[in-house]
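The complex appears here minus one protein chain, its other protein chains still in place.
As written, the chains take the letters A, B and C, and residue 1 is the first residue of each chain.
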Amino acid sequence: MSATPVSVPPAAKPAADAFRLEGELPMAGAPAVPMFEIETLRAKEFLPAAREALSALIKDQSENRVIGPVFNWARRNSLFPLHWGLACCAIEFAAGFGARWDAERFGVVPRSSPRQCDLMIVNGTVTWKVAHKLITLYEQMPEPKWVIAMGNCATGGGPFRTAYSVVPGVDKLVPVDIYIAGCPPRPEAMLDGILKLEELIRERKE
Amino acid sequence: MSSATLYSVSYALAALILNVIGFIIPPIRAPITNVDVVTVLAVLIFGALLLAASMLNTILLIWWERKLLGRFMDRRGAMHVGFAGLLQNFADGFKLFRKNTFQPAEADTLGFYSGPTAYMVTSMILFGILPISSGWNSGSLPLSLLLALAIFSFAPLFIFVSAWSSNNKYSLMGGMRSAAQMIAYEVPILLAVVSVVILSGSFSLTTIVYEQQNYWFWGPLVVALIVFVAAMLAEMERIPFDLPEAEAELVEGWNTEYGGMLFAFFMLADYLRALVGSILVVLLFLGGWTLPTWVPSAATSFPLAGILWFMLKTYLVFGLFVWVRASLPRVRTDQLLRVGWNRMIPLALLSVFLAAALVTVRCVPVFGCVPSAGA
Amino acid sequence: MSEMWINMGPQHPMTHGLWNLRVKIDGEMVLDVDPEMGYLHRGIEKISEDRHYNEVITLMDRCCYVAGFAWEHLYILAAEQALHIRPPERAEYLRVMSDEFQRIGSHLMWYAAFVQDLGLMSPFLYGMRDRDLVLDLFQAYTGARLTYEYMRVGGVRNDVPPGFTDRARKVLDWLDDRYREYDALCMGSTIFRERCDDLGILKANDCVAHGVTGPMLRAAGVRRDLRKDRPYAVYKQIDFDVAQADAADVTARYLVRMEEMRQSNRILRQVLDWLDHHPGPMMADNLPRWLGAPYAPIGNEGYLLKRSYPKGTGFSAVEEPHGEACAYVVNEGALHPYRVKFRSPVFSNISAARQYLVGYHVADIPPIMGSVDVCVGEVDR
Partner (left out) sequence: MEAADLERALRPVLGDRLLGVEPFEGTAGRVRFRREGAVDLFRTARDTLLFGHLTMVGGIDWVDHREVVYVLWSDTARQYAILSADVPADDAHIETASAVWPSANWHEREAWELVDISFDHHPDLRHLLTPDGYVFHPLLRSFKLHEPEELEVKSRHV
């Protein structure tokens, strides 16, 4: 990584003056330190560096009092859940996207690729055999991301908690934000869980 | 009002901005208020305005598709974010803008980032070329139709680059399907367009629209219209030809590994292309911004009437695409290619023959006489 | 592109559940497949050994979550045989009614998932919409949409509420119209026919050798339906036809399932008429005390009776929506069954995957597996 942090003492950089503008824009109180020390910036390293700089810039903005709420609003109103079905709750999950409940009203659209998801709805029993795949899927989802444990099995093992092959609660594997009770929960309960998550996102100011 | 008016406005805006800057920083006032600098800035502002308009239209188009699709499916679609869900797509966009972007471990960095960007940029350039109303033909060139189709056919390259560089088997299969499909359907599109060109005698989109003053080309060239619409569906990768993104077998197709803003680029560019496709159908076959001669002139005389009718036609044509999407299953790759080579191209050739015959005979029984085409 | 293995699953839109189809492909052609199951293995057979006879019913609903009633019925038949209990006739009619509604519900779910595999978007929602009407009926007399716990060893939990049969008839009338609509959307579509004809062929001999049953077997021209061949409950007194087709391809399976739904409507009309005119008890009266009445708590007296209750082994087979399901229940005189073993139809249907997938395109895998109608819950148990 060629970009060094800002905390490097200014005296150590005579080359920095070469990048000064001729016109000398008035920058009152600004330290005479360039943001990045440009050494050998190859193309392969440029894009990650630019990406990090950009994401740092954006991250600062989320604390901004003006822009922060806009992104918070966008996030909580556009939750894309992962399209998968574990067990019984998956049927009610599908029914929730059917004509009667239509979760798309709230901007909830299932996506098949974890890269494009914000929300993992664990809709069914999690077994130890699928546990590491579930964790992989969770890690493939980009930040910020949330998890809903839908139904008793995902919450605590449900009727299968004593079984040898069942994870007693998905919170043993990934952090869970919302638990929905029911075996299986009705589609209304699933929608309610999603709306509760929206409230949670609003309260946490994420 | 026309594009010239809009350009004057942006020129005034550019001059104002530069003068204000010059007023604040006196030493650079003289160089930056030079007429060349102002012109460059004015062109930039003009382009930005056009771009903003096309983006807004694209987002509205996504909303239109979601609502329409919802109705076809006996449900409502997005409705809680903004009035009737109008802000839903803005929420999606803002959210994706702030998502963590990352690349898979083994992905090729350059291709992974440049593919979607180039795809997006080439789709946006198209809006500088298309005329949208009389007077609103800022980028109109003598060969604008050819240029539009040429830029339109860049897409498979960038799709394949991004699919290949994301190092995912599903992406790769999707990219290969996409390349095969788009290349196969370029030919019928061009042949269908050839018959329009023969009939109108011009490669300029503006001229083609004006040639349709007497009658719209869909009547005599109905075969070409069918071929063009079907091939456009394949070019836009929509059902029944959405094999590259066939969700059932390829997860998300060539954008499986893309998340965050890069995914938003793909989505946006897809719909930009859909908008361009609809616009091309309207321009080539449905008379562009003109209305039939029997319509009272009051309908076309108020300001911005041309744009209004044009947008209305575009959205209706896109509604047709949505209707197709709601009611047809997906075809298979070999079937798609077979239809492309065995049915579309002969039909398009037939249409070229018909158009040539029409130009020779000069008169169509029902639609009247062909204007001075090719003369 | 050379030969390569791809994993379709466990998270993949094609699977409709949690399993992994490993596919060896060359370009777009499928060279070999290897299904990997067990991602939803919940040990139902083991848990059942620690449960009272009536408590196992809870697991049965979750075993196959789209055909809960069929699995309840399957287990109940075996348990009743093992415990030497006969249910009253009205309870049997109610079970048959539940079974047949469940068949419609399951087939509608299949229809929704299957057309989605083909890229048909709207019929998915139509199927789900009409399935909700059937689930509303379940809700009216069991209180649940998917997991009912309605049947009991020795009968059923409760009678249907007043006015239920009329409401059910209205739903059947509505469904009769919808079947026509579905056919128009699928069989009327050239693309659908182009995609599904001569696809995923599994001839009758291969079906029998690989244990494939249900609509897949009937689509291969074998007229085999346990409701006719080995009538359980009251199917002997009901008039219906066995759906059958000869082409053995995906279209044939589609046609068989559509016809089965129509036949289920026919069965249901007869059952509803019977229920209107024959009131009666819901539970058998010779039940052992420890088994419990529908709502009675299970006390300790079971342990007292433990030694004196006769042993027995129960075997049952029902025609589940997916095919032929069997249960084998061993009663050693204890409160809990000694061993419960289930035969899931989808288990065998998937195990023959190599026979009907190899040689087709990658794009053909979703419709073929859709026509198999996979329910992973009952495969992994």
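Operating definition for what follows: contacts are C-beta pairs under 8 Å (C-beta built on N, C-alpha and C of every residue); 3 or more make two chains touch, one makes a residue touch a chain.
Bear in mind that the values here come from a model prediction, so they are computed numbers and not experimental data.
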item: Chains in view that touch the one left out, judged over the entire complex; value: A, C
item: From C:R90, C:R224 or C:H322, residue that would touch the chain that is not displayed; value: C:R224
item: Of C:T58, C:Q81, C:Q116 or C:N331, the residue in touch with the unshown chain; value: C:Q81
item: Footprint left on subunit C by the chain that the document does not show; value: 37-38, 41, 43, 45-47, 50, 81, 208-212, 222, 224, 229-230, 313, 315-317, 324, 326, 328, 330, 338-339, 341, 343, 347-348, 351-352, 380-381
item: For subunit A, residues in touch with the removed chain; value: 128-129, 157, 161-165, 168
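The definition used in the following text is that only the chains that are shown with their structure count from here on.
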item: CA centroid of subunit A to CA centroid of subunit C, Å; value: 38
item: Multi-partner residues of subunit C (each touching 2 or more other chains); value: 12-13, 125-126, 129
item: In subunit B, residues with contacts to at least two other chains; value: 73-75, 247, 251
item: Subunit A contact footprint on subunit C (complex, rising order); value: 10-13, 16-18, 38-44, 46-47, 50, 58-59, 61-62, 65-66, 109, 112, 125-126, 128-129, 131-132, 145-147, 376-377
item: Residue numbers on subunit A that touch subunit B, as the complex places them; value: 23, 25, 43-44, 47-48, 51, 55, 58, 62, 70-71, 73-75, 77-78, 98-99, 102, 104-107, 111-113, 115-116, 118, 141-144
item: Residues of subunit B touching subunit C in the complex; value: 69, 72-75, 169-170, 172-173, 176, 239-240, 242-243, 246-249, 251, 325-335
